[in-house]
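Following this message is one structure expressed as structure tokens.
A protein chain is absent from this complex, but the other protein chains hold their places.
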Amino acid sequence: MAVGETGKTTYTIPIGPIHPALKEPIQLMLEIEGEKVVNTDVLVGQVHRSIEWLGMNRNNPVQTLYLAERICGICNICHPFCLAMAVEQAANITPPDRAEYIRVIAAEMERIHSHILWAGVAAHEIGFDTVFYLTWRVREEIMDLIEYVFGNRVTKAVLQFGGVRRDITAEQLPRIRKSLDYYKSIFEHLRRIFLEDRTVRMRTRNVGILSTEDALKLLTVGPTARASGVPKDVRQDQPYSAYADLDVKAITPDIVTGTVVGDVYDRIIVRLLEVKQSMEIIEECIARMPEGPIMSEPKMPKLLRLLTDAAGEGIGRVEAPRGEDIHYVRLEAGQSTLATWKVRAPTYVNLMAVPTILQGMQIADVPIVFASIDPCQSCTNRILVTDRATGRKSVLGYEELHRLSVEKTRELQR
Amino acid sequence: MERLTPQAIIDSFSKKLGDGFVSGSVYEREVAVKKNKFRSLWVEVKKSAFRDAIEHICHLQKYPHLAIISSSDLGAEVELIYHFTIYYGHHLEELSLGLRVKLPKSDLKIPTITDLIPGAIFTERETQEMMGVEVVGIPDGRRLFIAEDVPEGVYPWRKDETGPEKLLRVLPERKPKGKDKKG
Partner (left out) sequence: MNLKAFNRALWVYHLNTGSCNGCDIEILAVLTPRYDVERFGIRLVGSPRHADVLLVTGPVARSMEDSVRRIYAQTPDPKVVIAVGNCGAEGGVFHEAYSLIGPIDQIIPVDVYVPGCPPRPEAIIHGVVMAWAKLEKLVQQEVA
């Protein structure tokens, strides 16, 4: 038998679109030896909706803003925020200060809801369905608050070029404070569930490690990078909007544990602490918000005319819940669409880290490790596991993979 | 390497690349109530000096952060902008650096930078499939986003005849609005 082929079995695991805790479909091809993963190939493209083409050819800029909201249903303040920053830089529009603060409040509320959502998904992947239901119940409080302040639970359409469309009035402030108090009271409970539970620690400690050097070379962003000790945070480094007045520090896990390991447990620490940080930021914003108008150009025809005549280019960089989001826009005079529009969502970059963090992992760990980068394409449509020697292909549904993950937890609990 | 001011960085490019350096500019604006500065740099280089420019950026910042490669179809040429950021990790210190390279449509080739920055692989693959730019030396040149049944030679970001107009699909009662007519 040739060297390297002895004792290996290939199996192909296609995993069909699944059941809760799933987001977009994605294809992972895993090569395994025994129970361990030796190589991964990430195939994307199942959610390609040609958004940039639509923005450059079919829509005028304001329509593109609403299109940008639907790039992702979970983080739908960060994409319009980025686009608005880029177009404002290109067309030389300056939003008023009050609008900047409202934008930041919206972005931080979105961060809270996204991280709590992720915590529930991570718990589900480990097998703690009760925690999944608990965290999503907790999340409903922030969804209610978002609906109260901005008008809708998910797609809020609150941003506009040159400002925001809705104001936060003084009557709404007590309600915001009440929600923040609720979260403060429950934060300790969540922290104990995620950070002090013995089984969570056993499933996530030293699993899915991404070293600091790999994180820098593979250009990882967001909590995934910060958990590996790389203090990249756009709100700290190149503050935009009202963050320039605040003092936001990138959170790394050594604040809690004293060391940086870069595993799944560290990522849980970073995200939970960021929820707390977001609450503090919202409070500070409410305290400091200046009075004034909320739109630099409230009349729509004038705004569209301004954008059609403008020429220039601009970048918008925003710290989305999953990492750095960047949009590049080029405007040409006389064209009523964006001449060039490039979107780069954070998961695009974090996916490149997946082969590294899955290296050497058991199959039962694949769901939680993959979910720990918080992919905005989280659930694997198909996982193709190839085994080189026999070429035998067998199909394991996602159910099977999830079942393996849950079984491992039950075994650890014995 | 200690941190330089924006203008000093532009000058260092000009000095290092000589002829290959075409132009550079610093964009600054004030942000929010405290009026802190948001700064970004734009540097244009010739294709021949491209690799030297990348190495210079790696010299300015160990492990520079490449956000994305954007491409624009300007008619007879294609402009690629490599959006870097340097000096990250410190409050108010990070600078965006956009490295611009223009490629004529008759010769759409650019060398890969994955040997210096392994994380550039996805964005180079995307530029290859969406704009039709050949990245010379790329370790993995497969399509990233576009489905297999879309034929070769269709480049969605282009505004010329290789765009995807024929693949548009609308409901039977509607007509596609298609590309924007000028004016």
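Letters A and B name the chains as they come in the text, with residue numbers starting at 1 for each one.
In this section, a contact is a pair of C-beta atoms (placed from the backbone, for glycine too) under 8 Å apart; a residue touches a chain by one contact, two chains touch by 3 or more.
Small disclaimer: the values here were computed from a predicted structure and weren't measured.
Colleague: Based on the whole complex, identify which of A:Met56, A:Ile71 or A:Met85 touches the chain you can't see.
Modeller: Residue touching the absent chain, from the options given: A:Ile71.
Colleague: Which one touches the absent chain: A:Arg137, A:Arg205 or A:Lys302?
Modeller: Of all options in A:Arg137, A:Arg205 or A:Lys302, contact with the hidden chain holds for A:Arg137.
Colleague: Just the residue numbers, please: which parts of chain B touch the chain that's not shown?
Modeller: Listed in rising order, the touching residues are 145-150, 156, 164-165, 167-171, 174, 176-178.
Colleague: Tell me where the left-out chain touches chain A, residue by residue.
Modeller: Missing-chain contacts on chain A: residues 16-25, 45-51, 53-54, 58, 66-67, 70-74, 76, 117, 133, 136-137, 139-140, 143, 153-155, 376, 381, 397-399, 402.
As a convention for this text, only the chains that are shown with their structure count from here on.
Colleague: Measure off the straight-line distance from the CA centroid of chain A to the CA centroid of chain B, and report it in whole Å.
Modeller: Result: the chain centres lie 23 Å from each other.
Colleague: State the interface residues of chain B toward chain A in the complex, per the touch definition above.
Modeller: It comes out as residues 27, 29, 31-34, 36, 38, 40, 63, 65-68, 70-73, 81, 83, 85, 87-96, 98, 117-123, 143-147, 156-157, 164, 177-180, 182-183.
Colleague: Give the list of chain A residues in touch with chain B in this complex.
Modeller: Listed in rising order, the residues of chain A that touch chain B are 44-45, 48, 50, 52-53, 56-58, 89, 94, 97, 100, 216-220, 230-232, 234, 236-245, 247, 249-250, 288, 290, 315, 317, 324, 326, 328, 330, 334-337, 339-340, 342, 344, 348-349, 351-352.
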